[in-house]
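Sharing a structure, written as structure tokens. Questions coming.
For this view, one protein chain was removed and the others were kept in their places.
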Amino acid sequence: MSWDNAYESLTEEHDVSGHWAFGTGFADALAGVGHDVPADVDRAELAAYCVMLGDDALVFAQRLSEWCSNAPELEEDVALANIALDLLGQARMLLTRAGEVDPTVRPAAAPEHVPDEDALAYFRDERAFRNVRMVEQEPGDFAETVARLLVFGCWRLALFERLAGSRDPVLSAIAAKGVKELAYHRDHAAQWALRLGDGTEFSRERMRAGLDRVWPFVAELFTPHPVETRLAEAGVAVDPAELRSTVDDVLDRVLVAAGLPRPETPALPAAAGLAGRHGVHTEPMGYLLAEMQHIARSHPAAVW
Amino acid sequence: MNETRSAWPLWEVFVRGKRGLNHVHVGSLHAPDAEMAVRNARDLYTRRNEGVSIWVVPAAEITASSPDEKDPFFAPSGDKVYRHPTFYAIPDDVPHL
């Protein structure tokens, strides 16, 4: 790098493809993947399913990104940002797939020039979001975030391992890529659960309390929505009820190793039988969306 | 809280850029133990896919050669070994480091 052409030298020797902003692009994961929807599959239901899984990732990425510059150590700032970036990447692919298979999934409020992923993320109202309620909760302290990441990571990894066999080629490819990412998320959370559980008396208490706060949202993860059930029968989706024993098994092993009791806090009831998959959320969700969406909605004619 | 007790030790990080190359020293980081050091190294030093394999070694466990006549100059107390020899030169053929 010479001084005389400081700027020019910066553009030299760079392999731009894939090395800038790790996790910001997603074209590669789907390179060479067919985009045809199997003929017998209901496109509206497939789109709805992509939105469910996409919203889980989007909303959790939003919460995890709140840690950036607030983590217990700089190395952990970097790690949590990586996890948030992985989930954000999954969300973008899933929301894009939803818009691709069923254009009517786009909210009417979204301006035409906005891509599907942003139309869905920024121009839907709360009742149209289909994420499980666990991911929308405020982050809490580091132990609570670790507890949520552990449970969510175990669950989504088990789900994506099966989803890799989906008859929808795009879902299958997204899941195959996601499995590697989620295995890392789960392990990262498990490593921290061990350290907090078997660290100091104080950390053990925080970890126990964090698990207690996350536990009421666990049952919902395994409660199928009718769309999930039907698409699972069609070989496209995964029936979350089938994941219970796998997830329980992994969680039990981590909890035993960490010397932590299995929480006994009761499941959070649904509202009139409706929960996240039906678009009925807990109160923190509205604030999360207000923050996430307000710039995009304040400037509908803008391009970013 | 006692800061000295909670400070994490320093680890030296070595990355294999691609198959067929040696592990090369890329820098250091703090971590409470070896497993977390590997995780942190993956996030910090390979987040642009710069490597296929990582080694971490406690900085305090590294023994360096005594300075000898090949060094341009050297400490009079040449028997003392400095503990933190990080950021060794990286060969040009290791990509993206």
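Read from first to last, the chains carry the letters A and B; within each, the first residue is number 1.
Keep this in mind: contacts are C-beta pairs under 8 Å (C-beta built on N, C-alpha and C of every residue); 3 or more make two chains touch, one makes a residue touch a chain.
As a working rule, contacts and distances are computed from a predicted model.
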Among "Glutamine ABC transporter permease GlnP", "Cytochrome d ubiquinol oxidase subunit II", "Ring-1,2-phenylacetyl-CoA epoxidase subunit PaaA" or "Fe-S cluster assembly ATP-binding protein", the UniProt name of the subunit that does not appear here: "Ring-1,2-phenylacetyl-CoA epoxidase subunit PaaA"
Option touching the unshown chain, where A:203, A:246 or A:282 are the choices: A:203
Omitted-chain contact residue, chosen from A:46, A:121 or A:174: A:121
Touching residues on chain A - with respect to the absent chain: 1, 3, 6-7, 9-11, 13-14, 20-24, 58, 62, 65-66, 68-78, 81-82, 84-85, 88-89, 91-92, 95, 114-115, 117-118, 121-122, 141-143, 194-196, 198-200, 202-203, 206, 291-292, 294-296, 299, 301-304
Missing-partner contacts on chain B, residue numbers: 1-10, 15, 27-30, 32-38, 42, 44, 46-47, 49-58, 60-61, 64, 67, 71-77, 80-87, 89-90, 97
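Just so we're on the same page, only the chains that are shown with their structure count from here on.
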Rounded Å distance, chain A centre to chain B centre (Cα mean): 34
Touching residues (chain side chain B, partner chain A) in the complex: 8, 29-32, 35-36, 39-40, 43-44, 47-49, 95-96
Residues on chain A engaged by chain B in the complex (per definition of touch): 15, 18-20, 22, 73, 75, 78-79, 82, 187-188, 191, 195
